[in-house]
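Below is one structure, written out as structure tokens; the observations come after it.
For this view, one protein chain was removed and the others were kept in their places.
Then we have chain A:
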């Protein structure tokens, strides 16, 4: 073993935290044998799709005949396609869910973080929608939204207008689907915020209270800043999944009525698996990917730039 090698591996050891047996050919072989099955599947199902998918975006492909290079033709076709734009618009509209779901999840997390008797039951109850499949959740809400169904009954009880089935009305369908996303997702983010809340030192909050801070002051000056890393992660995750909204739409509306819930990923899906235009679908996929990366970066900047105290 050369000294550079030793130095490199010591640095690696320092960085990754683990130590281990000396670097020998035999140990290296053993290490790779342990990882081999994982790495094979990783390359086939995670790395290859990125590479081949990018290539497909520049081709015409229908599986039967080999891909045919067409340059930027797919992208030109996409930009000229009104359906693609309306899908993109709906996906961007879906980001409306993000702030609502984060605020509610934080409030619910604060609520279930109180040391009340039986609080475990409520935490569990709020999590049940999360572990249920979109296939089931979508069907249930399809029924709930039916005219004369539970949703209209509740709206009637509250004295709000009940204009038929929300999913059949182009003006309300997207918002009705958004509500299901919200309903299913709150429990998930609640648990993450609960973990974040438990990471905030209680001494800090106590000290502030003793110093005469009100509850609101403690929340704005200690709790919320303490939650910032969690807020960053959670809003990033929910922004990206909003742009990629698909499953709830697939189960509940299939893009209808009148294209009002047609999302960008639903466009990709129907190009690929209904029209068999794999190249065009891959190109749409790349645009969605770029947009989610952009939104990720914006999100990151916003949450970081808001208030830096480090």
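Here, a residue touches a chain if its C-beta (ideal position, glycine included) is under 8 Å from a C-beta of that chain, and two chains touch if they have at least 3 such contacts; residues count from 1.
FYI, contacts and distances are computed from a predicted model.
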Candidate names "Glycine cleavage system H protein", "Cation:proton antiporter subunit C", "Carbohydrate ABC transporter permease" or "Pyruvate dehydrogenase E1 component beta subunit"; UniProt protein name, chain not shown: "Carbohydrate ABC transporter permease"
Per the touch definition above, residue among A:74, A:90 or A:230 touching the missing chain: A:230
Contacting the left-out chain in the complete assembly, out of A:72, A:103 or A:125: A:125
Hidden partner chain, touching residue among A:167, A:242 or A:282: A:282
For chain A, residues in touch with the removed chain: 5, 9, 12-13, 15-23, 27-28, 30-32, 34-35, 37-39, 41-42, 44-50, 52-54, 56-57, 63, 108, 111-112, 114, 116, 119, 121-122, 124-129, 131-136, 139-141, 143-144, 146-150, 153-154, 183, 186-188, 191-192, 195, 199, 230, 233, 240, 244, 246-247, 250-251, 265, 268-269, 272-273, 278, 281-282, 284-286, 288-289, 292-293
